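Data block below; observations after.
For this view, one protein chain was removed and the others were kept in their places.
Order as written gives the chain letters A, B, C, D and E; numbering starts at 1 within each chain.
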Amino acid sequence: MKLVKAIIKPFKLDEVKEALFEIGVQGMTVTEVKGFGRQKGHTEIYRGSEYTVDFLPKVMLDIAVSDELVPKIIEAIRSSAKTGKIGDGKIFVLPIENAVRIRTDEQGDSAI
Amino acid sequence: MKLVKAIIKPFKLDEVKEALFEIGVQGMTVTEVKGFGRQKGHTEIYRGSEYTVDFLPKVMLDIAVSDELVPKIIEAIRSSAKTGKIGDGKIFVLPIENAVRIRTDEQGDSAI
Amino acid sequence: MKLVKAIIKPFKLDEVKEALFEIGVQGMTVTEVKGFGRQKGHTEIYRGSEYTVDFLPKVMLDIAVSDELVPKIIEAIRSSAKTGKIGDGKIFVLPIENAVRIRTDEQGDSAI
Amino acid sequence: MRSSLPVLLLLLAFGAGSAFAQDSSAVLTGIPAQPASYAEFMAGPDAAMFTVNNLWILIATALVFIMHLGFATIESGLTQSRNTVNILFKNVYVVCMGVMVYAFWGFNAMYPGAGGWTINNVFAFGGPIANSFSGPEIVTHMTSAYGHPFTYWTNFIFQAMFAATASTIVAGAVAERIKLDSFMVYAFLLSMFIYPLAGSWGWGGGWLNGTMQSMFGHAFHDFAGSTFVHAFGGWASLAAVMILGPRTGKFAADGRVRPILGHSMPLVAIGGFLLFFGWFGFNGGSVMSADPQMVSRVIVTTTLSGFCGGLVSAFVSWKVLNKPDLSMSLNGMLAGLVGITAGADVTGVWAACAIGAIAGALVVFAVMFFDKVKIDDPVGAISVHGVCGLWGTLAVGIFGDGSFVVQLIGVGSVSLFAFASSYALFYLVKVTMGVRVSKEEENSGLDVGEHGQEAYPDFQLSGPNL
Amino acid sequence: MRSSLPVLLLLLAFGAGSAFAQDSSAVLTGIPAQPASYAEFMAGPDAAMFTVNNLWILIATALVFIMHLGFATIESGLTQSRNTVNILFKNVYVVCMGVMVYAFWGFNAMYPGAGGWTINNVFAFGGPIANSFSGPEIVTHMTSAYGHPFTYWTNFIFQAMFAATASTIVAGAVAERIKLDSFMVYAFLLSMFIYPLAGSWGWGGGWLNGTMQSMFGHAFHDFAGSTFVHAFGGWASLAAVMILGPRTGKFAADGRVRPILGHSMPLVAIGGFLLFFGWFGFNGGSVMSADPQMVSRVIVTTTLSGFCGGLVSAFVSWKVLNKPDLSMSLNGMLAGLVGITAGADVTGVWAACAIGAIAGALVVFAVMFFDKVKIDDPVGAISVHGVCGLWGTLAVGIFGDGSFVVQLIGVGSVSLFAFASSYALFYLVKVTMGVRVSKEEENSGLDVGEHGQEAYPDFQLSGPNL
Partner (left out) sequence: MRSSLPVLLLLLAFGAGSAFAQDSSAVLTGIPAQPASYAEFMAGPDAAMFTVNNLWILIATALVFIMHLGFATIESGLTQSRNTVNILFKNVYVVCMGVMVYAFWGFNAMYPGAGGWTINNVFAFGGPIANSFSGPEIVTHMTSAYGHPFTYWTNFIFQAMFAATASTIVAGAVAERIKLDSFMVYAFLLSMFIYPLAGSWGWGGGWLNGTMQSMFGHAFHDFAGSTFVHAFGGWASLAAVMILGPRTGKFAADGRVRPILGHSMPLVAIGGFLLFFGWFGFNGGSVMSADPQMVSRVIVTTTLSGFCGGLVSAFVSWKVLNKPDLSMSLNGMLAGLVGITAGADVTGVWAACAIGAIAGALVVFAVMFFDKVKIDDPVGAISVHGVCGLWGTLAVGIFGDGSFVVQLIGVGSVSLFAFASSYALFYLVKVTMGVRVSKEEENSGLDVGEHGQEAYPDFQLSGPNL
């Protein structure tokens, strides 16, 4: 099993969710994060003084999947999350050694 | 070492924390997340129009532990987080290659 | 590649960011988390009744890096995040099997 | 403290209003020479004074109205964000419903007038207010011939705004776990039948006036409602809370109190200040005229008492809890205001300060006491309105010229009546439709459960204990 | 409903104000015996009555002012947190600008007086108000010699606060996607030229007074602005929204409505209550005197109508949507207030309740209707002000003594004029400077886009659909 971690632009969440749903992803966990990267933050002004917001709002998806599904998922995220503009985000794939569904105590692939 | 990632129902957090405490877990990191899965979201209504909330509030625990503790921890989480109702959540186990305690520079198991 | 997960005190974020920037880290993802550990929470009072806040605000950094950079990064975080007081936090290193930059489809080290 | 005829005539002639607050006995006694027409009256010598008196009561009505926003904000601020929509809705409902039932029944049940009693000085049937006036009725309802230094409409709407308050007090105490429809039925019955009935005993010229007067030489003195509004609402709340039970998780198995935090201190502060602001009209308007001496005196005693209450509970909470507590200080301000409300017209400046100071201390200990005995009152309504309403009424017998015994009888009977009838009503509602939401709903919040809405959809909210 | 001379004299003598609301015809007709000096007047028999009348209108002005905070809070509460700074800024701008342009042009354009018309009873050039008065001018502007039971200054500032309202109504309807500068230009033109022009037809003594009177024996009756303020603002909003289009994502491809949630229900409640509070002055002050009968009657009809509206829309939303809807109940309260505003002075108590009840039901269905036809009005401005303003004006012809035909002509012509001129203005602005922000800016919010500021920098906000 793998944990696919994708960091995307917030307003793309719906599209990505749909895309993953179509290829049969049953579940995911979403975290609101702030991103720092090549995409530079914007300058704002407050009562006469300028400041820059370095960290931009992003959404991080944690998706546990069986190994064979990984390429399809990466493809689905890439195509749906892509705007071509800087700041589109990243996908990381991490190994999972075991998974458990709390409700049923199922283990491994069947748990996800 | 392993990183045990557990996604549970928010109101279960206290019980899970107690359960882990009892088996000697010294620390954990908690993140507020939104979950998408078999448990379907509820329908709400706003000024006359219906809409469904797909993502449900969950709490994600990141617990770094030495390998031998993993089974006990999984067991503790399962028993304390379980309601038997859909949406109870998942546990994922990921490998950790190294851990450092910033304060003391301790490395490995002693760091956690 | 590795995923360096660092949990630090919120007010240290700026310094850590600077330190990582200097050693050439191009990007990171930051999550607001709550931490539970040896550092005990504080007691507050509300309308006459005491209660303790177990979970303390922390900030978690997710930094994907190529293997050779890991020691430098750990060092940079340690030195910049350290106050010597309990609660400074932890660094965990997890393996990454693959990385993708959504915008360009680059894979592996070049993606991060 | 029924107003004797001479006083009354003065009152009518000079619109001097009298200190006798909401006492409507004016209606019952001597009617002055009657103008031929409204126009004639408005051309006459009393017109200007009548106009300013009438205007003040209407402005006071607006001020009392805004107290309902004060209640809405302080109650939602002191409870969790997941129950905010529910609390706000309840407040909107209560003020709308409260005034309407007062128009349909309450006003006439509370102020039956001399001949209007069904059981003399104890109970009167109510009924709808007038629709409009024409011909001679205009003079008898729109001029001093009405027996008040203001019109019939003014009299009604000012009293109506008061009426809506009692149920609002209960709304706060039962927050975060009560079923919406059950509360609505309960509040409806309480506002329509119970509040006016109790009020009629005193302000309506009932037995707390005449009987007490003849028995003890003192009528019961409740200037603006420490008893008829606040103690009434506070003790009615207690009954409801006792049946309803505490919020899940408020009291740990080992009996420890596990506080459930209010979600927004700014809302609490907005509520506290708006209530204070409204009190200028609540007490100031209860002079029932713009009489310069009385109104200015009442506003001075009222504000000083409120400020003392705020100061004292700030310091007491600091001493007792080691931390200066904001919500306690605001409660203390309100406690001082509730405390002075019975005697604002008869106490000196320093007595007013003392009354406020004691109320401010009382409220801190009362809040802690009710927690200790496992009475879960999220907003401190019982402490602020019940305990301090009781204290303020008795204080008239201590600092004012009232009779302690009579004050005790008055506040005691009204409080007991409020408690008992609230208990009965609430029990009735419990057995018929149930009063409590499910644990699941309580867990996820009444906003989604009862209203399918969220108060702060854009904001990330924390789970329990985070 | 032009006031005939005798009535007017009464009015001046007794400051009885008359039911004729904002009708300035007083200015046009008989001027009473003139005091030699202001001091002499203030020493005279009418001084006290004049003073209380004048004072009430000034207090009412303050109450109308606070309605702008009500609009600011209800509008920002009903929209997303990322557009909050923008909405608040627009509200600050509109009230500041609205009053200033009324001082520079609007007041005189709206109240030209007998000789002031450019095109008789249809159009008048405006111009700045007086700077100050000296010598004999003081008597003619600061005493009843002015032809009102209040001073020139009072007359101006009360009307000015009303003037700022119309554009504020539009501000809510076009929220979350309109370019700031474009809105500012549009609102400026609307407030400066269109609002006073429409107002002059009725309150200014124009054709809706005289012509209707002579043609139908009834002048058009709009007591406090169901037509001239609310319907005007509501239908002007409709035109703007039609050109502007809905917020991105409000309507799914398949036509389904995808609600965009308001971000703070407490702000919505604060807004609703503050607007109600202000209405005491909006309607109460429109009596144009402190006349006890009229003011107390108007305040009773106004409040009961508002409360009925709130109750009814609570229950209707409950029945129709299966959930008791807070924001609908608050809209319902406002709907009832808007509805009664045309006839608060001529309808009985129960008629007022009926008007409010119907308005409260109307607003629920109107909100759903406009969603269905893809008119995206984030705050329900068109439903509350347009639909219920229309209803309230017609209601005078049904419940009041007005003529239905005349009421229809009046509200119809003003609404059409508001719609048409707003359409023209907004279209002009669209072609010249554009009216809509970019999709990106809409996505990330107008606060950062237009103001480089955030409303809640400390709070973690949720992304879309989270």
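Just so it is clear, a contact is a pair of C-beta atoms (placed from the backbone, for glycine too) under 8 Å apart; a residue touches a chain by one contact, two chains touch by 3 or more.
A quick note: this is a predicted structure, and the numbers were derived from the prediction, not measured.
Asks: Any idea which chains on screen the missing one touches?
Replies: Among the chains that are shown, those touched by the missing chain are A, C, D, E.
Asks: Which of these touches the unseen chain: E:F89, E:Y186, E:F370 or E:W391?
Replies: The missing chain is touched by E:F89.
Asks: Touching the hidden chain in the complete assembly: which of D:N108, D:S264 or D:Q453 does that?
Replies: Answering carefully, the residue with contact to the hidden chain is D:S264.
Asks: Considering the whole complex, not just the chains shown, which residues of chain E touch the missing one?
Replies: On the chain E side, contact with the omitted chain comes from 38-39, 42-43, 47-52, 54-55, 58-59, 61-62, 65-66, 68-69, 72-73, 76, 84-85, 88-89, 91-93, 95-97, 99-100, 103, 129-132, 138, 142-143, 150-154, 156-157, 180, 264, 267, 270, 450-460.
Asks: For chain C, enumerate the residues touching the unshown chain of the complex.
Replies: 10-11, 13-14, 30, 32, 42-46, 57, 59
Asks: Across the whole complex, list the residues on chain A that are touched by the chain not included here.
Replies: Counting over the whole complex, chain A touches the hidden chain at residues 34, 45-49, 51, 54-55.
Please note the rule applied: only the chains that are shown with their structure count from here on.
Asks: Spelling it out: a chain qualifies if it touches chain D and also touches chain E; which chains qualify?
Replies: Both chain D and chain E are touched by B, going by the contact rule given at the top.
Asks: Please pick, from B-D, C-D or B-E, the pair whose interface repeats that of A-E, with more than half of the contact pairs identical by residue number.
Replies: When the residue numbers line up for over half the pairs, the pair is B-D.
Asks: Is the contact between chain B and chain C built from the same residue numbers on each copy (over half shared) or from different ones (under half shared)?
Replies: Here the answer is different, because the shared fraction of interface numbers falls below one half.
Asks: Which chains touch each other through the most C-beta pairs?
Replies: So the chains sharing the most C-beta contacts are D-E.
Asks: Distance from the CA centroid of chain C to that of chain E, rounded to the nearest Å?
Replies: About 54 Å separates the centre of chain C from that of chain E.
Asks: Using the touch rule from the top of the page, what residues of chain C touch 2 or more other chains?
Replies: 31-32, 34, 54-55, 94-95
Asks: Quick check: what residues of chain D touch more than one other chain, meaning two or more?
Replies: Chain D, residues with two or more chain partners: 452-454, 460, 465-466.
Asks: If you go through all the chains, which pairs of them touch?
Replies: A-B, A-C, A-E, B-C, B-D, B-E, C-D, D-E
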